Structures are given as structure tokens and as C-alpha cells.
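Below is one structure; the comments refer to it alone.
Only one protein chain is missing; all other protein chains are in place.
After this line comes chain A, so read on.
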């Protein structure tokens, strides 16, 4: 535009004078109307900025509310209410001798003794006709454990702390129904009730009774599933990323592979569950609810994530490294496996951990392949029926029993702690090994 006047001067027939512009006085910023206008614009600027800040703060606030709710509900899930139960072994009528319990046949001898009955009758004797209902259904296990630990108890009268029944547990920790609260108050007056760390929650498996339910079975199932996922998704993902980034010829087949990977990354997870149901269970006949099927399904879901992050990491390795290696006589395979892969590995590992964290929190596809069954014992093999931590959370959230509310939240705390640790480790890896070329 700047050379327009000269042009018009050269071209005949075009007026050389610019069209007359009205003389414009400089804006007087001090007039009241201008000042008002500026104030308005600045106010709107501040409003907009506050709006942005509010969006961030509210989002973070939601996260805070979520976490606080879970911790508030779940913290008591790690605690267990116990009742002091006086047990008179000497007059119990148990057909056991201390010598029997010291020998190798202790477990067999204990399993034939009616300790459950003894626990119930002791509770009735101590707390009245309803006493056996104050003790958890699994309370007698504690009595048996105490006996096994110290056979000398058989001739004595002693007090054993046993877990309280579900209703008392709820009443002692927070509000329960009035009857249960009255019992708790009575026990408190006798100093016969206490609270301690709930170790069974970490070592037991699923149960119908919230005082006996634990996450170990689901946790082991998660470990097995993640192991299968990692063993399949990591090698396949890395090899496929290497191929696509380093060797693949630019042709239609390569495009097809890339399109499939990008689409797989965006396919809803439940579709992978349908695939697992139709192919792994239907066609291949693998066992239902097994962690190997869950692992395979999640591996297909995690693989695209690893491929995509792996490709980015490989892309980050500068070409000069490859040229140098080729220059000293390395073959293309040697270039990649001796130089590019080790340099890209931190980035690939970061992506893998993030993908695994996602798989660890995944629920929907595992519901499809039947991992929602009630499993009361931890799986011993990959083909055993199992469940995983998120599915356990889902199953417990469906329970009507109030005692499960805190268990669900406590399981969520465990799951979130693991995810946070994994993500933190990924960030640490990224910061420690990130290279700026």
C-alpha cells in the first residue's frame, strides 16, 4: 500500500492527489467519555481474567472435593473396631490339649474343634443373649489364631480382642442406628471396645461381611492382569513404534497401520471389552474371568498409547546420531537397537507407565469379560478367576450394607495412591532423563 501514490503518479489518467480526508483531531483521552470507555474496557479485562482464574480454581476445587470426600469416607475403612471378648478356655469343653497344638497336626486339630461355637457362647456369656451378634462373623478366626499362637491359653481364662460386628463398627466410627450406638456406649463404659489398624483389609479377599472384606485378592488380580498387559503391550508397542518411525516405507500399507493405531487410541474402552468377549472367550475359548484374558484385552487397549508416545520419543532423537552410527559402518538394525532405542527409552518408558496407569484404572472392558464375579480367594494362576481393584470398587459400591461405603472409599484411596505413584514416577523419569538436543 505504501507505494500506491508513486504508482498513481506513473499511470496516466489516475488522479495524483489522494481523496481529501477530513482533518482528524488527536483523541483527547482526558475527556470524561473516553475515560469512562477506558474504565469499562479495563473492567471487562479484569472480569475476563477473573473468569479464567475461576475456571482453573473451580476445576482444581472439584478435584479437591473429590479427594477430600474419598479420604473423609475412606479413612475409617483402614480402621477396625474391636471388642474385648473374655474367653474361658479352661471350661470351654474344647477337646484339645496344648500338646496337640504344639505338634505338627495343630491346624488339623484346630479345624476339628468348634471354636466358632465357643466364640458365640463366650460372647453370649459376656454381653447377654444377643452378644454373639455383636462379634463379627469372622471373630472366631481371631480366637483360633490366639490359640494357635499360644497353646497354653487352653487351660486359662483370657480376654481376646475380636473384630466387632458390622453394625457396631459403623456405629463406633460414625452414626449408626440408635440400638447399635447404645451398645457401643455400653461397651465404651466397660472399656471393652477399641479401634486399631485394619490389617485384614490389606490381606484378605472379598467377602459378604464388610468387617472381613479386604483388597488383597483384587490387588493380586490387578498385578497379574498388569503383568500380562505389560509383557504384551510393551514389546509389541516398542517394536511397532520402531518400525513405523525408522523403517516403514511410505506406502498405502504403512498409512493403513498408522490410521489403525490412531483410531485404536480413540476407540471407547468398552469396545475392547466386546472384542475380548467375542474373540478371546468366544473364539479362542479362554477361561472366563481369568486375569490372562483381562491382560490381553487391556494390552490391545494400551498398545496404541505406547506406540504413539514411543514414536514421539524416537522422533526426538536427532538424525545426527543415526548418521554418525551409519557413518562408522553400523547396519540399520544396529543403528536403531544400539543407539536410537537406548536414547529414546526414557521417553518410551514414560509413555508406557502412563498407559499402564490408565489400564490399571480401567473397569468397563473387564466387566465385559466376566471379571465381576464374587471371588473370595486370591488367584494363584493366570487362568484362575480373578477380579481387579477398580472392579472390586465397582462391586462394593453396589453393596447395600453401610459398612461397604468406607471400604469402597478406602479401596479408592489405595488405587489413587498407586496411580499417583506411577504418574509421579513417570514425571520423575521424564525430568531426570529428558535430553535437550
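Definition applied: a residue touches a chain if its C-beta (ideal position, glycine included) is under 8 Å from a C-beta of that chain, and two chains touch if they have at least 3 such contacts; residues count from 1.
The rule we apply is simple: contacts and distances are computed from a predicted model.
Chosen from "Spermidine/putrescine import ATP-binding protein PotA", "Amino acid ABC transporter membrane protein 1 (PAAT family)", "STAS domain-containing protein" or "Phosphate transport system permease protein", the protein name that UniProt gives for the omitted chain reads "Phosphate transport system permease protein".
If you put the hidden chain back, the residue from A:25, A:56 or A:189 that touches it is A:56. In the complete complex, the residue from A:239, A:324, A:380 or A:417 that touches the missing chain is A:239. Interface note: of A:202, A:257, A:326 or A:382, the residue touching the hidden chain in the full complex is A:257. In the complete complex, the hidden chain is touched by one of A:35, A:69, A:97 or A:320, namely A:69. Interface note: of A:84, A:125, A:248 or A:321, the residue touching the hidden chain in the full complex is A:248.
Contact between chain A and the absent chain runs through residues 41-42, 44-45, 47-49, 51-56, 58-60, 62-63, 66, 69-70, 73, 235-237, 239-240, 242-244, 247-248, 256-257, 260-264, 266-272, 274-275, 277-279, 282, 300, 303-304, 307, 331-333, 337, 357-358, 360-364, 367-368, 372, 390-391, 393-394, 397, 405, 408-409, 412, 415-416, 419-420, 423, 427.
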